[in-house]
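Subset of chains shown; positions unchanged.
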Amino acid sequence: MAGCCAVLAAFLFEYDTPRIVLIRSRKVGLMNRAVQLLILAYVIGWVFVWEKGYQETDSVVSSVTTKAKGVTVTNTSTLGFRVWDVADYVIPAQEENSLFIMTNMIITMNQTQGFCPELPDKTTVCKSDANCVAGSSGTHSNGIATGRCVLFNGTVKTCEVAAWCPVEDDSHMPKPAFLKAAENFTLLVKNNIWYPKFNFSKRNILPNITTTYLKSCTYDAVTDPFCPIFRLGKIVESAGHSFQDMAIEGGIMGIQINWDCNLDRTSSLCLPSYSFRRLDTRDVDHNVSPGYNFRFAKYYSHLTGAEHRTLIKAYGIRFDIIVFGKAGKFDIIPTMINVGSGLALLGVATVLCDVIVFYCMKKRYYYREKKYKYVEDYEQGLGGEMDQ
Amino acid sequence: MAGCCAVLAAFLFEYDTPRIVLIRSRKVGLMNRAVQLLILAYVIGWVFVWEKGYQETDSVVSSVTTKAKGVTVTNTSTLGFRVWDVADYVIPAQEENSLFIMTNMIITMNQTQGFCPELPDKTTVCKSDANCVAGSSGTHSNGIATGRCVLFNGTVKTCEVAAWCPVEDDSHMPKPAFLKAAENFTLLVKNNIWYPKFNFSKRNILPNITTTYLKSCTYDAVTDPFCPIFRLGKIVESAGHSFQDMAIEGGIMGIQINWDCNLDRTSSLCLPSYSFRRLDTRDVDHNVSPGYNFRFAKYYSHLTGAEHRTLIKAYGIRFDIIVFGKAGKFDIIPTMINVGSGLALLGVATVLCDVIVFYCMKKRYYYREKKYKYVEDYEQGLGGEMDQ
């Protein structure tokens, strides 16, 4: 018991600090300080100032709503004079983080369930029923083959299919795009972000923006960087593409909103930055279903039960709003981790200099003698005497 | 060769440890231990126990499905007596992480393509055709101006437009909300989460919940914190808003599901926690398209080809299910990083005490003498003699 107390006391009342050799030498001294300075500079300057190593980070949680505006008219032989408004060209009416604007279309009206000849291609053209396998259906066929070989037009015969008739002929797509005027439509993006870890939330309609400004402005990287209303044509241009080209086959545009925030500074400095990128990189040698399109139908019926539909293959531009970003705020953990490693790195300075002093300098033996005390395992005497 | 071996042997069979000065002093000793204790306490207590510095973390991958339930009736002059069920007020029928419930609407029936006068506002009211620019179309106009100035009603004349006629008049929105009964509709949220790094997956319908309970329960933060069925009214209240107010102009509610899990403990302790937040912060001075609404149309046609549509401007509440969270599990890397930095920090103790002992205490010269061994660069003799 008493012994134990003694040990404890010894432990508590002792202070152990390493013995140091102080070498008074310009060369070595300066070198040592220089190395230390470098490491210190790195730790403070780079880790802390530049990379904000003292901050805890969190990634963004976001919610987006969009609203398109614009009207245009078309005048074609099939549809005649027709007005297109939001309800017509935005499909579906709403999505969570994206918005599809139809810019081109292949419309097949008054389709009914029935039997009709397939479109002619190398698999469907036939001489006689023998060429058509009943019940078969290829990847690109519009229906199920009946096994009969019928006239497609005066000259060509193709296999008959059970399908929505007449079948869609999407071989020729309108050029220029059917709704090329979409270039001037506008898109309002409302974005509300939240950093759960710091419970910090903000929206892309900044408090200092007036309603009158919002009613009139359109986004411009230079003049109006915080106006959340975008002209479709401008979005595509900013990504380095031509709207009219894109409108024909369709495509996908990413509207990227970056919310990098340093929450150690005032929240008014936490601002969205918009950028635009085309997401469907198209290269000529990978044109399997290039651009972007999908089919949908409007169904019509009569109390008689007779149902018919209008099939629309809609080409258009899907605008995906991609919100990302990191917020940083001072936190003790990362700070300490970096300080700790920094200190450890300072140790390197000594190691480095030791190598130089005790291996490279001509006075090395003299210095070594001072630093080291040799203890032979075997005869004790030596150990003692060798100590200077 | 032999020499090299000798060096290697020397390297292998040598053990170098710093020489230490042991100062037997209550003051210094205690101080030293105290500082060490503090740092140790910080490293262990804060980094490890509190911030779980020994854990590798991963963020959640989630999948959500929703299902609304509820029926209500309305009785208005325009629509007469009408029942509304899920298929009527959920638009679109399904979305990935969100659900829109229509609570209010402006319906414009039997629109057809044609020519009709614009709604009167400061830009559209006209005296003569001279006031109307043919082909022009403002941001808020419903069609393309024909250039004629026609009677809107007995007194007012406005520019005529080519549009879906009659044009929608959304100046007066129904108050109270058309489907105010939506407050009592219920929303079932099924959420399945996955932590790829730990291949841990779980769903918000917990294994210990019985089907009978699920059939009857509705979420309540206190009494039923794990019931995945929410009463719409309650969701909005929990976020501190009034459902009836919100129902009129619409809005966006975030249903946040937080899955913070400590996977070092049993998985049954990994539970979802629900919270609700309004995502469309509305302030009076930023009411550019306040709330949340969008337009969609139902298209009707006749074999004659005559097409008409019912345009609906749907106001409503979009419920975004936002799933987030981090899972932590013991991992050697972060542990070692923290241990390492911790040790490095312990070094600080010595540095601190050294400063005090060798610069502040009155016995400092005496102590220094013990700790330091001065080696002059110039005359060797001195170096040796100064060593005690």
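All chains are identified by letter, namely A and B, in their written order; residue positions are counted from 1 within each chain.
In this text, a residue touches a chain if its C-beta (ideal position, glycine included) is under 8 Å from a C-beta of that chain, and two chains touch if they have at least 3 such contacts.
These numbers were taken from a predicted model, which means no experiment stands behind them.
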Whole-complex count of the repeated chain (2 shown) stands at 3
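Definition applied: only the chains that are shown with their structure count from here on.
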Approximately how many whole Å separate the CA-defined centres of chain A and chain B? 17
Could you please specify the touching residues of chain B with respect to chain A in the complex? 16, 18-26, 28-33, 42, 46-47, 51, 53, 59, 91-92, 95-98, 100, 113, 137, 139-144, 162-164, 252, 254, 256, 258, 277, 279-281, 283, 285-289, 292, 294-297, 299-303, 305, 309, 311, 314, 318, 320, 322, 324, 337-338, 340-345, 347-348, 350, 353-354, 357, 370-377, 380, 383-384, 387
Chain A - residues contacting chain B, complex: 11-26, 59, 61, 63, 65, 67, 69-73, 81-83, 85-88, 90, 92-96, 109-110, 186, 188, 190, 192, 194, 196, 201, 203, 205, 207, 209-211, 214-215, 298, 300, 302, 308, 310, 332-333, 336-341, 343-344, 363, 366-367, 370, 372-373, 388
